[in-house]
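With one protein chain removed, the remaining protein chains of the complex are shown where they sit.
When the chains are written out, they are named A and B in that same order, and each has its own residue count from 1.
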Amino acid sequence: MIRKMGTRKKRRMAVLLACGLGLGSATVLTLSAFRDTLVFFVAPSDMASKAPGPGRVFRLGGLVESGSLRRGMEDSRPDARFRITDGAATVEVTYVGILPDLFREGQGVVTLGTLERDGVFHAREVLAKHDETYMPKDVADALRKSGRWNPASGPPPQAALWNTLGAAKP
Amino acid sequence: MTHLPYIAGAYGLTLVLAVGFGLSAAIRLSRARKRLAAIDPRAGR
Partner (left out) sequence: MEASSTLAPTPATTLVPPTAGGRSLHRFANPGRFLRIAARAQPWLTGVALAASLVGLGWGLFWAPADWQQGDAVRIMFVHVPAAWLASFGYLALAACSVASLIWRHPLADLAAAEIGPVGAGFTALCLVTGSLWGKPMWGAWWVWDARLTSVLVLFFLYLGHIALVRAFDDPVRGYRAGAILALVGAVNVPIIKFSVDWWNTLHQPASITLTGAPTMAAAMLWPLLMVAIGFQFAFLALVVARLRAAVIERRMRGLLMARAAGA
């Protein structure tokens, strides 16, 4: 009886392993097949190949290019023009409405809207994408003052640096 | 403190869930032990 149970357990283990392998490879195949459609937003350099035609709504994401932000007023509503870049390509964006708190130059954003024939992306929604770095205000100020980081130009330097910065600050 | 309503909501929900799960588990355990002891006094170790 005991020996019989042993072979039964082995058989169950083999069945389970086979099911797991089958399910796992099916999932990997499905996910890689849908890889492009699972994308939440399109980067500027993918616009030529992946963006739908003029007038069709899609999401455009990237960094707000340093020095590109122009704020104005349009019919007493705030109006913003900026460029979204991923380093390789840049797209001009206009947006009428209130920008989220985290919006700034150098920040990642995801915008929803349409690309018009003039090549300008008309956003109807702007979401700020915050990065994975978390630091107190005094550390950010110290990094900026020491010239080691300009928030408008990109992500901050290595975290190992900031934690020693408070003490080393003159 | 900025964004206070959102922070209060997040910590408040944590408290509610902790109290809810904790109390329900404690009550269920003590009730089960009492009922078992009533059926089988030997089992009330």
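As a convention for this text, a contact is a pair of C-beta atoms (placed from the backbone, for glycine too) under 8 Å apart; a residue touches a chain by one contact, two chains touch by 3 or more.
The structure presented is a predicted model; accordingly, all values stated were derived computationally and were not measured.
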Full-complex contact with the absent chain, from A:Leu69, A:Val120 or A:Ala140: A:Ala140
Footprint left on subunit A by the chain that the document does not show: 8-9, 12-13, 15-16, 19-20, 23-24, 27, 31, 35, 38-41, 43, 61, 100-102, 104, 110, 125-141, 158-160, 162-163
Contact footprint on subunit B, counting only the chain that is left out: 1-4, 6-7, 9-11, 13-14, 17-18, 21-22, 25-26, 28-29, 31-33, 35-36, 39-40, 43, 45
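Going forward, only the chains that are shown with their structure count from here on.
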Where subunit A and subunit B are represented by their mean Cα positions, the distance between them in whole Å: 39
